[in-house]
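Missing here: one protein chain of the complex. Every other protein chain is in place.
Presenting chain A:
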């Protein structure tokens, strides 16, 4: 199994959710996040005094998938998240040892 994590622009969340549903993903976790990549936030001006706001709002989406689906699913997320502008975010995958559905106790792929 793999854990796919995507940190993306908040306004792309709906598109990503729809794309994942169309792909057949049953569940996901969304967290509000903040951070910066190469774009380093933005500048605000108050009576001429400039403030650099480093951390910009993002959402963090996490999905557990079977190994065979991981690459394809990453493509789906990237396609749905992309605006082509700076700050679109990142997607990565890490191996997961096991997963358990709490209600039934099912383990592994059955728990997804």
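The criterion applied here is as follows: a residue touches a chain if its C-beta (ideal position, glycine included) is under 8 Å from a C-beta of that chain, and two chains touch if they have at least 3 such contacts; residues count from 1.
In this text, contacts and distances are computed from a predicted model.
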UniProt protein name of the chain not shown, from "Ammonium transporter", "FAD/NAD(P)-binding oxidoreductase", "Acyl-CoA dehydrogenase" or "Group 1 truncated hemoglobin": "Ammonium transporter"
Candidate in contact with the missing chain, chosen from A:26, A:47 or A:85: A:47
Touch list for chain A against the chain that is not drawn: 44-51
